[in-house]
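As you look at this complex, bear in mind that one protein chain is not there, while each of the others sits in place.
The block that comes next holds subunit A.
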């Protein structure tokens, strides 16, 4: 049938693509800010011991220099562990253990959704004194976790369900990260941004190796990657506007992939070079929890999970990095969601003014990264620009802007 529509302008299609990736990032950040402001209203001085604080546990009485050195040590340990984990993941991928890795990944994401989701639900229940009984709670939690695992890893589900669960996983892990001590959090963010930059762009970086391995074998990698729904025109139901060519593999497969590419939002081709943080990160999270609760279980679980997680992460979790999916839709790794939300959540612990400033900075950084993505047509790390701007604006706001605004308000001058 004839379509008498005016042709869509560049702004429509490009703007819509950007909005489709900005919306989930913003929702994740908003949820983390809400959680932080509800649950952390009493400043908790207790520090969760986990792998991220293995080198140094911050206490309130240390001097600033001690705190800084301690935070630096923590971050270095964390980044080193993540690097090792990613290399192990590359090794696993090289040895073709994909099935095992996928199953293990499903299991550990079930643990993340079930246990961390359950914990946060319990916090909320206690906070609001919701009169729910344990049977109902267990049934709902079990359903939630199992369907989450299915949606993200195992089978085809409605796209909105998959996207929703990815945002929720990002929110849960980000909330856990905001429980770290303050100096450690900031130094960790900067360290992860630098690591991401190195791992994606350097030729010896583990993520780059992984991508090249995957491409040379022409394998699909299931990934914990948020893929925005591709923008479609009325007539063309399968091809979005944005160019998708970034590697020769996709070039060769473009024509045959047209109809099948859209069904591959989970098995997306390796267009996003990623670090294995997420996998490794989730491993850390679980380790931290386990080591707190059950020391005797932690030893076998750590080895077990590191492999699985790492395997999953390279395969499944393309974290900090962006690229164009095989369907041309923009993809953003889950680690980006997590670290953006950690930054904003930590800013929320200070004041809402810093939240607004950091949110705008992160969105600006994301826009810049998208522009660079369109320019260079290859996978790029999405963390560095946004984290740099976010951290910069946080400290500027906290130390300069706030004083100004408060003084103006107190003297009834402005605001």
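Quick note on the criterion: a contact is a pair of C-beta atoms (placed from the backbone, for glycine too) under 8 Å apart; a residue touches a chain by one contact, two chains touch by 3 or more; residues count from 1.
Throughout what follows, contacts and distances are computed from a predicted model.
According to UniProt, the chain absent from the figure is "Gamma-secretase subunit PEN-2", selected among "Rab-like protein 3", "Gamma-secretase subunit PEN-2", "DNA polymerase epsilon subunit 3" or "peptidylprolyl isomerase". Among A:68, A:123 or A:350, only A:123 touches the chain left out of the display. Of the listed positions A:95, A:135 or A:414, the one in contact with the omitted chain in the full complex is A:135. Touch with the hidden chain on the side of subunit A covers residues 1, 7-8, 10, 13-14, 44, 46, 48, 118-119, 122-123, 125-126, 129-137, 139, 142-144, 146-147, 150, 155-159, 161, 179, 229-230, 232-233, 235-239, 241-243, 255, 258-259, 262-263, 265, 289, 292-293, 374.
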